[in-house]
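Right, one structure below, let's go through it.
Removed: one protein chain of the complex. Kept in place: all other protein chains.
Chain IDs A and B follow the sequence of writing; residue 1 opens each chain.
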Amino acid sequence: MFYREAGDFKTSYKADNQTFPIRFDRYRFYAVLAVAWLVIPFVINDYLANAILLPFLIYSIAAIGLNILTGFAGQVSLGTGGFMAVGAYSAYKLMTAFPDVNVLIHVVLAGFITAAVGAAFGLPSLRIKGFYLAVATLAAQFFLVWLFNKVAWFYNYSASGQINAPERTVLGVPVTGANTAPWAAYLVCLGFVTVAALIARNLTRGTLGRKWMAIRDMDIAAEIIGVNPLTAKLSAFAVSSFFVGVAGALFFAIYLGAVEVGEAFGIQKSFLVLFMVIIGGLGSIFGSFAGAAFLVTLPVVLKLVGVDLLGWPTDLVAHFQLVIIGALIMFFLIAEPHGLAQLWRVAKEKLRLWPFPH
Amino acid sequence: MKKRLAMMALGAALLAGPAMADLVFPSLSYRTGPYAPGGIPFADGYADYFTLLNERDGGIGGEKAKVIECETGYNTEKGVECYESTKGEGALVYQPLSTGITYQLIPKTAADGIPMHTMGYGRTSAANGKVFEWTFNYPTNYWYGASIAIKHILDLNGGDIKGKTIALLYHNSAYGKEPIRTLQELSKKHGFNLTLLPVDHPGQEQKSQWLQIRRERPDYVLMWGWGVMNQVAIQEAANINYPMDHFIGIWWSASENDVLPAGAAADGYKALAFHNVGKNFPIYDDIQKYVVDKGLAAGNGDQIGTVLYNRGLYAAMLAAEAAKTAQELHGTAQITPAMMRDGMEHLEMTPEKMEALGVPNFGPAFSVSCENHGGNGLGAVAQWDAKSKSWSLITDFMEPDQDVVQPLIEEDSAAYAAENNITPRCN
Partner (left out) sequence: MSADFYYGVEVFLNGLMAGVLYALVALGFVLIYKASGIFNYAQGVMALFAALTLASIIEGQVPFARLINATFGTEIHDFGWRVPVLLAIVLSIGVMVAFAWLVQRLVFRHLVGQAPIILFMATIGLAYFLEGFGDLMWGSEIKTLDIGIPQGGNRWIEEHSAFLGGDDFYGFFIDNLDIVAALVAAVLVAGLVAFAQYSKQGRAMRAVADDHQAALSVGISLDFIWVLVWSLAGFVALVAGVMWGAKSGVQFSLSLIALKALPVLMLGGFTSIPGAIVGGLIIGVGEKLFEYLVGAPYLGGATENWFAYVVALLFLVFRPQGLFGEKIIERV
């Protein structure tokens, strides 16, 4: 009834090719943007920002990045944590070496540096496929973490090897360091998320995205119809790493403010982002958001319900949290193996016909 | 999606909202994850002491103490969530119990004006109160610890360790790298050779390191380990027949959990300590009477008297004493975090005070001031007896080598002050 295509006519190719061809979708998208940009900054507080929104936004960027590689180009990677570390440490080195340059530029540059590193570690993908590649990317993960832990230059020779984000401002408002207002940090992350999602959406709709998907579906066949696997795979690694690097830089500079490489960018991070992508839905930008939201908010919600509402001991709640998350993952996969994004698609199909399903 | 999210989060914020009139002591504990065996006893001890105060004395200065426990799983992100969700409730002092979360919270607590106490961990240079207004790490820290370990070795060798070899086996992380600078300075001063042996997280596989120790036969091995690394290291040391009394761990490698898996072979293993061990103190009778018998013990109640339980108890005791000091200073029972900081800066632990608290000779005597947030760094050495399955202190609380450590603290805190534009206070 509300959600329908009837009466939604297109008179130009441009209109037909737009990102959200269905009018209802388009308005919903604008509404979400409006709430995110115009409402949340005014109601945000420290808790909302640091416990839920910042990690959600930053993991969304990382998930979009990994989804490009895994969901669209079909290359499973477990090096996300390592690439996030590259983003974080490049941002740190740039921030301390060029304190006068705007921090937003540093974040973007950190993304480009990560893209270069990612492309280099993507080279084995030309030979190695499937789970073998996934395990091979772990080499990148472990090597990068070791490198940042070992070479003191990366952490400016500080005594403990931690890196701390110094205070930097955008338009006179601090966005890194302890004096950052929650709305400022939120808006910076939201800006990056919005741009990242738009770029990713349009890249995957275009030539490059089609090449990636051809490689994903069958790389030999793709090669035969003229897709160059070298450029397609490496570009997927580079683009994916760019987003992951930006996420790592934001994770360090804006969200945490101080990180230690082994703890913040260890192997668990790689797995976490991969979980988000798979739970959300492979090959879907919306799925990246859904997966990030699921894995960021669910533990917090379970904790709030268990500890604050029911008053259970924290350790029991923490154990139940694991049991429930694990059971939910299995349940979702059995109910809908293609992730939350597929559930959303099915829901939309149903909505089209609602309330007259026959 | 985002809309729904915001609504859920709003609900969450409302739930976490209402402030309490009690004295709030958040406990960022970890009862799950790889370090749970270390986190559980500490959290139990911390909670039990405040329960004891509430049950026996009716709180602190007439105000009930309230412990809000929040599970971090030793994970920095969860630690941030815990911090943000508890700070609105009037938290007086944070004990983050993890080096990662500490670094995270140093700028945050400074911005929010809430004191943080990192007892025997965290950022060592926070001992300089001129730069770190809100961070405390009394009674001792890693650099003092390194110095005390060397001092113990000096004592054993009649003051001369020239030409000896000392190996440092450390967790390859910020925590494990802490003592390296100090040990390098000390090796210059005393003329011993230092060998560095990093072990990667989690530390289940240490064959290479212990084969190297077996080949090179260092005279002493120091260990900065945590979690499974401790148990494996002690087992491997026993395997290569390394003399256990030449193997000295930091205080985080000093719990029953670390030595029990190795059984009889761990006999004689030494570790540093900044508080006493065992349950031979009058306070344990009170804990039995007011906490355990009433069924109020935290957790399973089976950790009482272990080393890490004692450490949690000691942390809680120092926090409660600081709160009392603050109440006296400001003449009000309902103290704010800022008053709590004043209380911590005027905290003085004397033998008489500890006697009165039912814990004679439990920790070193020390005092804190505006400039000195680190106490005077006294520490002792404990030794494990595998037959009776108990630790015992084998030395008195010793003074570390201030000449070496103090300049390092000055240097590191000055760097932090420069990086963050902090003007030194306490003038």
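One rule holds in what follows: a contact is a pair of C-beta atoms (placed from the backbone, for glycine too) under 8 Å apart; a residue touches a chain by one contact, two chains touch by 3 or more.
Every value quoted in this text rests on a predicted model; they were computed, and no experiment measured them.
Visitor: Looking at A:Ile22, A:Leu138, A:Leu203 or A:Leu351, which residue reaches the missing chain?
Guide: Residue touching the absent chain, from the options given: A:Leu138.
Visitor: Across the whole complex, list the residues on chain B that are touched by the chain not included here.
Guide: Answer for chain B: residues 31-34, 36-37, 40, 172, 196-200, 202-205, 207-209, 211-212, 214-215, 227-228, 231-232, 235-236, 238-241, 257, 260-261, 263, 265, 295, 300-302 touch the chain left out.
Visitor: Kindly note down the residues of chain A that lie in touch with the hidden chain.
Guide: 76, 124, 127-132, 135-136, 138-139, 142-143, 145-146, 150, 218, 220-221, 224, 267, 271, 275, 278-279, 282, 312-313, 315-316, 318-330, 333-334, 337-338
Convention: only the chains that are shown with their structure count from here on.
Visitor: Taking each chain's centre as the mean position of its Cα atoms, how many Å separate chain A from chain B?
Guide: 36
Visitor: Which residues of chain A touch chain B in the complex?
Guide: Residues 31-32, 35-36, 39-40, 43, 45-48, 50-53, 55-56, 146, 149, 158-162, 164, 166-167, 177-179, 256-260, 262-264, 266, 286, 289-290, 293, 297, 299-301, 303-304, 307-309, 313-315, 317-319, 322 of chain A touch chain B in their complex.
Visitor: Over in the complex, which chain B residues touch chain A? Could you list them?
Guide: Interface residues on the chain B side: 1-3, 5-6, 8-10, 12-13, 15-16, 29, 31-32, 40, 69-71, 73, 76-78, 80-81, 83-85, 87-88, 99-100, 103-104, 106-108, 110-111, 123-125, 172-175, 177-178, 181, 200-201, 299, 412, 415, 419-421.
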